[in-house]
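Note that this complex is displayed minus one protein chain, with the remaining chains in position.
By written order: A and B. Residues from 1 in each chain.
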Amino acid sequence: MKLREVAVIGFGVTKFGELWDKSFRQLIAEAGAKAIFDAGISGKEINALYVGSMSAGRFIGQEHVGALVADCAGFSQMHIPAVRVESACASGGLAIRQGFMSVASGMSDIVVVGGVEKMTDVVGNEATNTLATASDQEWEAFFGATFPGLYAMIATRHMHEYGTTREQLAQVAVKNHANGALNPNAQFQREITLENVLNATMVSYPLSILDCSPVSDGAAAVILCAADKAKKYTDKPVKIIGSGQASDSLALHGRKDICTLEATVHAAKMAYKQAGIQPKDIDLAEVHDCFTIAEILAIEDLGFVKKGEGGKAIDKKITTLNGEIPINTSGGLKAKGHPVGATGVAQIAEIVAQLQGEAGKRQVKDAKIGLTHNIGGSGASCLIHILEAM
Amino acid sequence: MVDSAVPRFWREIPQRYNLLGNQCGVCNKIYFPPTESCPICRRKSMDKMKDFKLSGKGEVVTYTITHVAPEHFEGQAPYPIAIIQLDEGPRITAQIVDCDINDVKIGMKVQSTFRKIQEDGWLGAIYYGYKFKPVK
Partner (left out) sequence: MNKVGIVSYGANIPRYRIKSADIAIAWRKDPDSIASGLNIMEKSVPSLDQDVATISVESARAALARCDIDPQEIGAIYVGSESHPYAVKPTGTIVAEAIGATPNLMVADYEFACKAGTAAIQTCMGLVLSKMIKYGLAIGADTSQAAPGDALEYAASAGGAGFIIGEKNFIASINDTCSFTTDTPDFWRREGRKYPSHGGRFTGEPAYFKHITNCAKNLMTRIKTKPDDYDYAIFHQPNGKFPIAVAKMLGFSYEQIKQGLLCPVIGNTYSGASMLGLASVLDVAKPGERIFVTSYGSGAGSDSFDLTVTDQIEEMSREKAPSVAKMIENKEYIDYATYAKFRDLLYWE
């Protein structure tokens, strides 16, 4: 099948955090506007809009999000197609893939892809309940399994099978906070220590509150364009050279191996094949560290290290900013924040910034090929994109 | 749990009270909860799935001790939640009860027991189902 090449020609990200003053509508409008200005396009050139939002219905009682976002972006009179997609915490990544397919197929020349979540308009408990809808409501959540509980069970098994330790998990959080401290948009811009993580309040053993990503508000947007037209808008376009998506059983107990997210493995295979590269060709990656254990699984399942060696990799510091394969230079979900629907799109923004040489204090030297990895729930869906500087 | 989801709960009583799963009439694999068709035999298994009641015996594959409990479970924290490999093959997620939380281990043999899972507030229905206790 002949597909057009697709490039990112601009991006915009809001601050992530507890943004009491900003509404859902304001956040997505802000991110969208930033992306459009960054790309230097006029609104009239946008052929379609894609937006990822996990649960506006439960967080702000609002559905019909595609139309809403087009409206608050100021596009209501342009009457363009506006699509809201949902794949739990991978909603943003899914929106990217939908936008990518729209341009690659030739149906659109330029699309705006956004991701947004406003999680603090509800009380903490309700936010937790809503996040839990990413798990199996009938057979996991109903019986008292929480979202952190599911990942904690993955951690317990990983510790049992591979000897991974709480200290190795904690180091993921420490590294990501160190990176986040260099990211002006990150929710947390302060470093933490290993002791902080190990002694923090236990959420679900072995994960403490500092092993878990926070509840956040925020939005991100990117502009996708046919690659052969990209240089018209920017002299630093970044091509999406691979896109992968995969699904797996909704419940953790339905997986073939509790310590492997097959959705990651299959989505990665798809993306690597399309890009014509191997894991070792990746220079840096933004992975889905909703919990510290998730980052350990990710670097294994993406093929950066062998299964079971994720903990050792952290010890050897190969995933730090100066390591062989920097992971989560943005601070990851842990330090940057995790406004669910926005995350997948913000990951693209970070890789683009890195490949354009615009990552400031977080810049990775000679970054040419980057990967984004976005997971839904406890691994029932996965979206992966590979980008290369043009 | 969504308030007033009585029909949703009622439909699953055979599963929640009695661990009623089903078995593929083609390859004999056992499923819990029951599936419309066997993921391995797919089309060939449609209309050939038979009811199968699981014994409730199994072993802990992995677990966690949940300290921050969700709505409806607040008073019970900290409690163990585990993925249990049932003897007949399927895996299931459930709380472990009737033991010290520090005694829960991977490999622990367990047996299902009938307990109250949730209540829909003061006015709503009470939902019963399975939890697992250690086998001595």
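Going forward, a contact is a pair of C-beta atoms (placed from the backbone, for glycine too) under 8 Å apart; a residue touches a chain by one contact, two chains touch by 3 or more.
Here the structure is a predicted model, which is why all the values come from computation and not from measurement.
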Query raised in the report: Among the chains present, which touch the one that was left out?
Result: B
Query raised in the report: Which chain B residues would touch the chain omitted from the figure, given the whole complex?
Result: 13, 17-18, 74-76, 95, 97-98, 100, 113-117, 126, 128, 131
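Rule of thumb we're sticking to: only the chains that are shown with their structure count from here on.
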Query raised in the report: Roughly how far is chain A from chain B, going centre to centre by Cα mean, in whole Å?
Result: 32
**Report entry** Complex contact set, residues of chain B against chain A
**Finding:** 1, 8, 12, 33, 61-71, 73, 76, 78-79, 81-83, 91-95, 106, 117-118, 127, 129-131
Requested in this report: Spell out the residues on chain A that touch chain B in their complex, using ranges where they run on.
Outcome: 125, 128-129, 132, 136-146, 148-149, 152-157, 160, 201-207, 251-254, 258
